[in-house]
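Mind having a look at this structure? Questions to follow.
Here we show just some of the chains, and they stay where they sit in the whole.
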Amino acid sequence: MKKVFSRPKSIKKNPFHYCPGCGHSIIHRVIGEVIDELGIQEITIGVPPAGCAVLAYFYFDVDMGEASHGRAAAVATGLKRALPDRIVFTYQGDGDIAAIGTAETIHAASRGENFTTIFVNNGVYGMTGGQMAPTTILGQNTTTSPGGRKERRDGFPIPLSEMLAVAKGSAYIERTAVNSPSNILKTKRAIEKAFRAQMRGLGFSLVEILSPCPTNWKMSPVEACHWIDEVMVKHFPLGVIKDITGEKKDVN
Amino acid sequence: MLIKTVFSGFGGQGIILMGYLLATGGMYEGKNVTCLPSYGAEVRGGTANCTVVISKEEIASPVASEPDYAVVMNTPAMVRFQNQVQTGGIIFINSSLIEIRPIRGDLEIIEVPLNELSKQLGGNKATNMIMLGTFIRKTGLVSLETMINVIKDTFGNRPGIFKLNKTALSIGYNYLE
Amino acid sequence: MTLAQGMIEIDQELCKDCKLCVSVCPKKLIETSDRLNQKGYYPAFYIEKNLKKENRKCTGCGLCAIVCPEIAIEVYRA
Amino acid sequence: MRGNHVIAEAAIRAGCRFYFGYPITPQNEIPEYMSERLSKIEGGVFIQAESEIASIHMVIGASMAGGRVMTSSSGPGISLKQEGISFLSALELPAVIVNMSRGGPGLGNIAPSQSDYFQATRGGGHGDYRTIVLAPNSCQEAGDLTYKSFDLADKYRIPVLILGDGMLGQMMEPVELPPEIPVKRLPPKEWTITGAKGRPSRFIRSLILDPFEEEEHNWKLMRKYEKISKEELLWETFSIEDAKMIVVAFGTAARIAKGAIKRVREEGLKVGLFRPISLWPFPTKILKEISRKVKHLFVFEMNMGQMVEDVKLAVDGGAEIHFYGRPGGIIPTPLEISRIISSYYYQKKLG
């Protein structure tokens, strides 16, 4: 029999430090698969965040440069402008990208910086222990939204991807999830599209991925996957949010 | 008298709670106590530790590089702490889970088969309380009475949990008879 | 038409007992072991061998591997 | 209670009704506790801001309105607040800022460290300014100093920093908390902006284009700082009467040092402790006096050597100063420190 599924070349052998059932490692793998398939391992540079994925450089077998919390888009801008023929991606949690990193992300998109952002939306601050995130949905319990997130006290969750779609420099934006095999495959295709947009020089591309955090949601991994389907997607509907890659000519 | 105890195991095993309850017990008995849980990124890997120092005098450092007692609830904890305990110290081992044993000859080893003992409670419950029971019996750091008071004050408003924990504590306490 | 034939291998030491593979295998070929691994989890294991007669054969569909967060599963197909 | 919880509860008892913060380990228990408590108090406001920068400027807003207000963070987050702290100082706004510092620079780690001493005591932001900096070394003191810091902040219209470290924040110790102050009974503030009802409108600003006016403002701040330097010094000494060598250490390091001193005292070494509690103002004068009697000062910090500069400045060449530092989040044991102390002690032929 032939091996039809195994560890991607771009993912190192180190065991993941994530909690059982965490979406981060699924997303890592899927990115690794895309890098392998596009044959870009040697020219790819990743920018890991502060967040549960802060150690991502232990897993991705590509060059990586750490960003401080929220500044991945700025670091990636510096990298990509200096090395325009490399493939640069940032990897960011919802707190990282949609709270402290709001300005950097929106402006990178607005400038049409030609890199790809993987935005892992797990609706909480995972690494720091489950505080409210900008994407925590109304009613959701976290350690800093006692009694559930309340509109007037805590504000609304922020639809960052929809805002980024308004920016003129963004080329491709899709929201996916990694809570089921089919959604995982869609995520992979979305990431591939985003990388391809970058390879064609079309500007800013982003994939927002709804990702389970069983630990902070206080659910089993299987429950967490269901909760994404049943609750989370109502607030963050899946699908392509912006795609102008068809209209645009390659830039070289 | 200054006694340092380290509790260590998986995140889900109620490690921090054991430390907290022991420290509170020491306080109830009028001693100086410090309790230092591990925190943050360390938790992500699934490990949890908690260090408790109980003393008649002011406590210089809540950290225990050479604990008198170590309570290890899983194998990684065992690996990590077996070499740190002071000569003459005691290691409490969750023997249902941990297969290896320390090779040092200068330590006392108390094996507690938590999974088996917890069968009386309907299986795999309150294993931390069982261990705590054994621990206070062996070390005498805090009296059983005090510990029951602590548990009462902590879980008083949830009678079911209080009862379960109290029973578990006794099971552990009596295990060493 | 015969279905594709397959098999999987689970790395017991990488597994963290999230049970996602268990929940997605259409053939119900994965269960949770009752022996702890070194990390302290009860790892998933592949039970096809015992079940050939019940026609619960692995198709090599890969769903289990796709959902596995630990890349603990390798899939083989004929 | 954990140190972080103690600080949060003490703040509320001191009348703090406004908390703005952003998560960062090892101080998350402060915002978590505040979110719970303030959501149950009439008029209490807790906002988890979008960043440390936003939170320090929310602090500015609520302080302008006259509230008792707090924020907390650690290392990188405190760096981000530096511009805001400079503004708080220039605008003469009271506020309490907690830094549960961690290993650095950069992302570093979340272990306890004292490497933000310079940043705290020299004003990491731009311009000539100082903030009061208090460094507790136990949960009890964390509570007491937090409580006190709100009064100091209001009295001098100045930001007050509580400089702790990860260990202090996480540690649980028994604590007796001060009584709750009814917010209504706090003294009124005459300079707030609350709408100009019944009085001429006023403004709070830090832009002072004319250098002569700005200089005057700087000297005004300076006079305030000098007053504070005289009146708000805090320190502790421990067995210094017969000491031939004195250990100078603050916060957690001082605790460890005390343990070490007890050990070496058992061996007959005459060693004492000087612990600055207010890091700014630094208890310069008293330390100078001490150094006129005791000729060997041993400075121990959990960093690569920062407070040691203040010790040198205080002593002004009048005593020999030794330094021992452990940066990076290492927590040395009392045993280790006691060994270093004795080796110096014997080397210098003090016993």
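Labels A, B, C and D are assigned to the chains in the order they are written; within every chain, residues are numbered from 1.
Keep in mind that, in the parts below, a contact is a pair of C-beta atoms (placed from the backbone, for glycine too) under 8 Å apart; a residue touches a chain by one contact, two chains touch by 3 or more.
Note that this is a predicted model, so its numbers are computed, not measured.
Asks: Tally up each chain type across the whole complex and write it as a label-plus-number formula.
Replies: Every kind of chain, counted over the complete complex, yields A x2, B x2, C x2, D x2.
Methods note: only the chains that are shown with their structure count from here on.
Asks: How many angstrom lie between the centres of chain B and chain D, each centre taken as the mean Cα position?
Replies: Centre-to-centre distance between chain B and chain D: 34 Å.
Asks: On chain D, where are the residues touching two or more other chains?
Replies: In chain D, residues 25 touch at least two other chains, as defined above.
Asks: Give the residues of chain A that touch two or more other chains, as numbers and ranges in rising order.
Replies: 18-19, 54, 127-129
Asks: Residues of chain B touching chain C in their complex?
Replies: Its residues touching chain C are 10, 46, 74-76, 97.
Asks: For chain A, which residues count as touching chain C in their complex?
Replies: For chain A paired with chain C, touching residues are 1-7, 11, 15-16, 18-26, 29, 180-181, 184-185, 214, 220-222, 225.
Asks: Show me the residue ranges of chain D that touch chain A in the complex, using the header's touch definition.
Replies: Interface residues on the chain D side: 22-25, 28, 31-32, 35-36, 39, 46, 48, 50-52, 76, 106-107.
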